[in-house]
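First up is the structure itself, then whatever we jot down about it.
What you see is the complex with one protein chain gone and the rest in place.
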Amino acid sequence: MTTPFVHPYLPNSAPEVRAEMLAAVGAESVEEFYADIPAALRLTGDLDLPEPLVAEADLSRHVRGILGKNRTRLSFLGAGTYHHHVPAVVDEVIGRSEFLTAYAGEPYEDHGRFQALFEYASLLAELLEVEVVNVPTYDSLQATATALSMAVRATGRTRILVASDVRADVLSKVEDFIRPYASLEHVPTVDGIADVAAVTALLGDDVAAVWVSTPSATGAVETAMTQLAEATHAVGGLLVAQTDPIGLGVLTPPAAQGADITCGDIQSLGIHAWFGGGHAGFVGVADDPRLVMEMPHRLFGLASTSVEGEYGFGDVAWDRTAFAHREEGKEWVGTAAALWGIAAGVYLALMGPQGMVELGETLLARTAYARKVLTALPGVSEADGAVHLREFVLHLPRPAAEVVEELRAKEIEAGVVLGEHELLVCVTEMTTQADIDLLARELGAVLGTATDATTHTPVLEEVAR
Amino acid sequence: MTTPFVHPYLPNSAPEVRAEMLAAVGAESVEEFYADIPAALRLTGDLDLPEPLVAEADLSRHVRGILGKNRTRLSFLGAGTYHHHVPAVVDEVIGRSEFLTAYAGEPYEDHGRFQALFEYASLLAELLEVEVVNVPTYDSLQATATALSMAVRATGRTRILVASDVRADVLSKVEDFIRPYASLEHVPTVDGIADVAAVTALLGDDVAAVWVSTPSATGAVETAMTQLAEATHAVGGLLVAQTDPIGLGVLTPPAAQGADITCGDIQSLGIHAWFGGGHAGFVGVADDPRLVMEMPHRLFGLASTSVEGEYGFGDVAWDRTAFAHREEGKEWVGTAAALWGIAAGVYLALMGPQGMVELGETLLARTAYARKVLTALPGVSEADGAVHLREFVLHLPRPAAEVVEELRAKEIEAGVVLGEHELLVCVTEMTTQADIDLLARELGAVLGTATDATTHTPVLEEVAR
Amino acid sequence: WDEPIVFELDAPGERGVLPPQVEPGVRETVGDVLADLPESLRRPAPPTLPRIGQARVLRHYLRLSQENLGADLNVDVGQGTCTMKYAPKVNDQLVADPGLRDVHPLQGEESVQGALEILWRTEQALTAISGMDRVSLHSTGGSSAIWTNVAMIRAYHASRGEAEQRDEVITTIFSHPSNAAAAAVAGYKVITIHPDADGYPDLDALRAALSERTAAIMVTNPEDTGIYNPRIVDWVEAAHAVGALASYDQANANGILGITRARDAGFDVCHFNLHKTFGTPHGSGGPGAGANGVAEHMAPFLPGPMVERDGDRFRLAAGGELSIGAVSAFYGVIPTIAKAYAWIAALGAPGLRAVAETAVLNNNYLMSKILAIPGASAPYATGRRRVEQVRYSWQELYEDTGITSEEIGVRAADYGTHYWTSHHPYVVPQPFTLEPTESYSMAELDEYAAILAQVAHEARTDPEMVRTAPHNQTVHHTHHDDLDDPDRWAVTWRGYLRKYPDAPQHRRP
Partner (left out) sequence: WDEPIVFELDAPGERGVLPPQVEPGVRETVGDVLADLPESLRRPAPPTLPRIGQARVLRHYLRLSQENLGADLNVDVGQGTCTMKYAPKVNDQLVADPGLRDVHPLQGEESVQGALEILWRTEQALTAISGMDRVSLHSTGGSSAIWTNVAMIRAYHASRGEAEQRDEVITTIFSHPSNAAAAAVAGYKVITIHPDADGYPDLDALRAALSERTAAIMVTNPEDTGIYNPRIVDWVEAAHAVGALASYDQANANGILGITRARDAGFDVCHFNLHKTFGTPHGSGGPGAGANGVAEHMAPFLPGPMVERDGDRFRLAAGGELSIGAVSAFYGVIPTIAKAYAWIAALGAPGLRAVAETAVLNNNYLMSKILAIPGASAPYATGRRRVEQVRYSWQELYEDTGITSEEIGVRAADYGTHYWTSHHPYVVPQPFTLEPTESYSMAELDEYAAILAQVAHEARTDPEMVRTAPHNQTVHHTHHDDLDDPDRWAVTWRGYLRKYPDAPQHRRP
């Protein structure tokens, strides 16, 4: 140690303590510990980094100064990350040091973590109507890639039919991931949802899976799930349904309509948007060893203990995982997104059955309302006639990118540009009727429609009492 | 219950549960429980309140909407509430459900709370150099009023000499509080600090206490504490020193200079400003039963247990308190500010001796720097030549209220108006050299001084790296 | 955890947090400020605080927190009169907004409109709830608010030249002790009324005590026994008849929110405990907050400044000439006030009424369970319903077994719950006071009653087990006698080291 650097994160940095420890190990200096690193590889100077902000007050001011440049806005953005309400109790629970800073403890000492994740899986399983749900993986991209890989392995086949409009980022990940084993074939949708006849025509005994996304990338809810399942099963394939559980209080879960593997993201269930960094993926299947043994994730199970009536927990079928098998495993297991799983569990425990029903209704109603008032603007039309949850595509009379820029100047994010004239608009339970009316007014103004833009209301004003 | 009102805060609000409970007690309806309330007193309609925001998301938006109207500013305001850094660990600890929602548990079940408050008292005692510190009372106003009452009771006398410039709010509280027992006599200060000769001249064997404030209301540090103590003790009176512990890493504590009772506020020690709502008061004395038995507050003490080497805790001399004695007690005991005490304990444990020394030096240095650069402006002078910690008074060539308003237009709070031309300016460790330089520039501009106001730097910009 | 005292964690060289250092530019300008201090001011040695790394400080306090039983963790119905209810987490989070947390009370009003609006809206809501004409939020706790009441009463009589003449305050034995204590501190002689034969506040005794010397009656209603005084209007009128004021301690208002209001019974001043009735966390014993409601004729005596609304803007108006002045720093305990506001906003009028009715239902439900335990009783007004809480007695169990209420409490905590005897003095023998509030489910009330039934059963079958408790807590039987002896008590570590120089000083292994 050339110069002593004393810091609150470094308890043993005082010179006298270091000397005592070095003496205990019989070393002259820490240099001895680096004996195996060749001199040519040793860094001679300091790393090229800014001066440290050792005073916490200075660090806080610096970081807050940067983050203060962000602005939240009235937003109609979705496309994978959604602005739903995060109940305070969720943040409280995942902020607890015991959960936040735990890692890979054993079932006895980390009983609480095992139980919380078992409960998460159990709660989500009720929503999905499946019996097996994994400890979360990274995000819906990974979950979908893994789900399709599972289908490939379970069937020993290599063709995958893509029956829905799927998100571009998910598609990109899946393509690169399954490249060594399988290939994707896209079946164009009709009026926003699957073309059952076209899918059926392409099915054969070399098809591992049909991939359905519901809601799709445009927010369309698939209505022909049962027919797709029947057709897929008829050739021995598996139906993989990618979904967002947020609507399942009111919508029939894919598994109840024949989907073999359900996968997707839980960001909607109590996780903040985090600039797109708050995602976690789930994979759910029936309790069928053929599929369960293909899951690469950790699964936490409930077991009895030596005390009558007491619940213990542990890893289910540990031998499936790459922890046990390195390259012989199905995939890998690593630090993924357990805390978001706990968050989603707390969310579902708070929402309960009635909460999920009411939320589903609010989402459907506000989506329908937004479609109605926005397509009432002259020149604005909707891209399809499907049932939509949360998102839908508008066809605009002006280039969508221009419209979006002009509304940003009014601190409104109007939606995601999907095509030259196509705008993907998203509403959630956080988007009130007043918010939607405001968008309609401002969009109308931007499109040159005569509206009563004089009654301009400030954005993000408080809820009317 | 006229109409069922189901709410997350009300578990037993479902009609079927209420019916079951009513049946269990043999009541027809909750109306029965109100049989003792005369009909004439029963409210017939609903209370006149806004519609409830039963959805948490709606409540959050409403409250955030209101609070969003507040703005933090570059501030040189003090006068009782100070902007010091609150270490993250402090907020973490006092945010723990176990501390935040505990109340009056017993020493066994609430061992942690007793220990944390014992430790707070112990840590503050080291800073103050006393052996007894109370579980916090409301604020420095109450602490000072109580300290002076203690002196009145302990001496059986009724005159109190006010030797320092004391804050107007503290004075107001003290006057109203001690009205039944004692009276205050003000001894004008000289050059910001006590006029020892004048105080001595007024002393007599009817004097219960001499009240010194250091730093004073103008931030002046008292240098004649020892002489005041000697003179007071010579007539059998007690020296009551009101102080802010924030400077005691480098300044001699009053008790070490003869003060009999030290009192004040701990807001500076790790408690946010809270718009003036984050205060807690302390009273510290030597372990002298004559004074300790006059303390009305709870005192938590350490005791041995039936297990060798284990520490237990409990109330010291419980029989002093109004809990035990109603109107025969010394004062009252009630919910005051225990959590802020825990916060201050964590703060001191984090700061350690070196932290308090470095902080004290930073405060003294920045205070001196601010006095220097601000009094360098033409027409600006300082009100006295005393040593100052954190606060000092400037004499301005223009009415102070006007100057303050003009600087507010630039999002700077320049200080507290004390007199027509007097401005009380406060700097802390959060006020950097750059902040002070900015104030000097802007104040110069407002006062019409030629300054390089062209190099105007944005307020609250990030720390220069 | 067997967590040492924080001083025992001292390790040379460790730092918990570093403060900002003096900039070179500042040092150049001002020199060595420490060396420049007058000799008498320069502390000769740094304070003997422990030196501990940040992670270890955190670990210390986290472990201590786990050795504590907050209301969030247990079925906290045992602290009757203290209204331990659920303090919603959302309110804690909303209030932690830097826009509230880091604003200074003396900033320009235009920059703190949000804070002022919260104060104004809370005052308005409490005005509606109490029926009073004006509300102040300056008081820093329940007892502090009682003090504010008595200070206003004193100022009122002084303004009429009757300060000397009116030197008595009347209260009841089952009003909160702080009424008596605050009146005494304010210089009043305190007269205490005991219940009548039926267990209700004794109106005849009041009438006998009232005179032109009476400054005020200061009463809690429902009383700490849970009994509502049905003749409260007669009490107030009797006081007014002799020129005295009537002060209403509404610490026990939880069961009557939206049911009846202070003003309707004729009170001149009243107060609420925001941290009790309005669902803010109790903070291990504060910060709380008090609200004082007054009738118009008492408004001039309120502490200043008050928030006024000017159209869409809010501003602070200084207190008038008759104001009692500052009762606390600035404008009251803002974080607590803001949480109370959010709690009221979430519930509204129908919610507050549901709170009251549910709390009362829970209380009577729990009472039926408790009275079914052999040895438990509820003295006074036997057979009548109670409002918000019940003061029970284990006298019968004590006579049968010799086990005291205090011993039962220590043993109950072995089952992971809190239990409290009651405020002194123990007019009710072997007392305990339970107040379930609206926050606990039927299942949780059943659980609590089952624990007390179990302990009462143990008292009869295995009294030694109860007497030697605690058996299942972080710490063992503590020698509390030491704490009453000035030669043996240790209020700080400094005192402990001096008094017990030979005590074992733990250092981690």
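Order of writing sets the labels: A, B and C. Residues in every chain begin at 1.
As a convention for this text, a residue touches a chain if its C-beta (ideal position, glycine included) is under 8 Å from a C-beta of that chain, and two chains touch if they have at least 3 such contacts.
All of these numbers come straight from a predicted model, not from anything done at the bench.
Every shown chain that the unseen chain touches in the whole complex is listed here: A, B, C.
The hidden chain makes contact, of the residues A:Ala337, A:Leu377 or A:Leu438, with A:Ala337. Touching the chain that is not shown, out of A:Leu202, A:Val235 or A:Leu350: A:Leu350 (per the contact rule at the top). Screening A:Leu202, A:Val235 or A:Ala317 for touch with the missing chain picks out A:Ala317. Screening A:Met21, A:Ala197 or A:Ala234 for touch with the missing chain picks out A:Met21. Mapped onto chain B, contacts with the missing chain fall at residues 6-11, 13-17, 54-58, 87-89, 91-92, 97. In the full complex, the hidden chain is touched by chain C at residues 1, 11, 14, 53-56, 58-59, 62-63, 66, 72-74, 86, 88-89, 416, 439-444, 446-447, 450, 507-509.
One rule holds in what follows: only the chains that are shown with their structure count from here on.
Between chain A and chain B, the centres computed from C-alpha atoms are 46 Å apart. Within chain C, residues 14-21, 54, 58, 62, 88, 90, 92 each touch two or more of the remaining chains. Under the contact definition stated at the top, the residues of chain B that touch 2 or more other chains are 50-51, 53, 56, 60, 62, 66, 85, 87, 92, 97, 350, 429-430.
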